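Of the protein chains in this complex, all but one are displayed in their positions.
Up next is chain A:
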């Protein structure tokens, strides 16, 4: 039997402890490793930017790689873009393994032995937003006012200072989020307000209700703009405004989906139903108006239909789901919602400039490989999601498997790199927005997760749940960034303001809460 070393004496132990306390082990990159060959790929398209370049391992930090890539891309000094680098293992038996390069190549890839300096490393890059949203951390206001549960909420696309909520007390209210006070009460509906939506220019609010009508309100004054839009025979489930750059000037249109299995397109000014899209056999529970003039609807009859918004004809039927389709998200949702309002806060002067700005923003966001691509993701009761590219094919791009219960809500990140899905299995899951590959599961909620919303810079995600909390997640690390308890009951609705300043939430405890950093 080999001799056993005696356990360290007390003196030895204290010495080791002392040493450890005094000097933290510095993580340094050995200087004798030579260089490594790196090839950059665009995450959005999957194509290489050029041939592999040789980089000294000692200098292969994210900062330096960013500079290198900016140079390779030919970006000017004043328009440098921050990038995020990921490594996807090409090993087929361990597919789906994606590694985020956190600080440098050595510690992420070489030290764990995933790659050697002999190999060529394929790095996928995603451009990041040039601005940064801080995680909300505290409740700045809890405003009572609604007499019943809050069912829907939406921030104004202009900035974070106004928000509208729809409630079970058959009113909608506009809130001043800077001071935490109510601005206007929108009275008129005779039953629960199920859907609220700001128009892309932020001047009008549409509300859909259990009483089968849609009403339009002036967002500034809170006055009703004319009579209610009547026509549906059952309650309204979802609303979608025509994207700003497609609107005929002065004639914005609105699509409303209803339980009566139709979608109506209204001319908001003349209060007439322009077109009725009938074709679904079950309750339509989500409608989205795409930036290329298509309307996407999902229904309880398991299908997703794509319509032409001008003529109202059916273009495509996407059927793959095995159960009712709960929710749809477009990759361009965020730009369409905010139209010409960008992070700089500059608003163009004239109407034509506004349209041009909105169009430019949309095209910039949606263009992949010189082609406008609008991806669609659908969440369903069959526990799966599908990623579609309706323009190119009626077959799904990918099937997103992993949830263990119904998937209730799905959303694209503003930069289109991620998809987040919230399910009744208490988890939020993150997926790659390009190919639908699973990235990570965000665990922490102890009740069904109802809704989730990305911050404008796509670095954070907030989710609302039955367990009375909101949770803010760091998308990059997949970790909980902030836990926000405070609501006294289920949180039904959550929204992150387009400028990233505030988060608004409401639920069964009848109080609207505004969260900020």
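Just so we're on the same page, a residue touches a chain if its C-beta (ideal position, glycine included) is under 8 Å from a C-beta of that chain, and two chains touch if they have at least 3 such contacts; residues count from 1.
The working rule: contacts and distances are computed from a predicted model.
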Worksheet entry | Per UniProt, the name of the complex member that is left out, chosen from "Ribosome biogenesis protein NSA2 homolog", "Putative tRNA (cytidine(32)/guanosine(34)-2'-O)-methyltransferase", "Proteasome subunit alpha type" or "DNA-directed RNA polymerase III subunit RPC6" | "Ribosome biogenesis protein NSA2 homolog"
Worksheet item: Given the contact definition stated above, which residue among A:42, A:148, A:176 or A:391 touches the chain not shown here?
Response: A:148
Worksheet entry | Option from A:192, A:307, A:334 or A:431 whose C-beta touches the chain left out | A:192
Worksheet, complete the sentence: Of the candidates A:327, A:361 or A:375, the residue in contact with the absent chain is A:327
Worksheet entry | Residues belonging to chain A that touch the chain removed from view | 148-149, 151-152, 167-169, 192, 194-195, 210, 235, 237-238, 259, 283, 285, 300, 326-327, 408-409, 445-447, 450, 465-469, 483, 485-486, 488-489, 492-493, 508
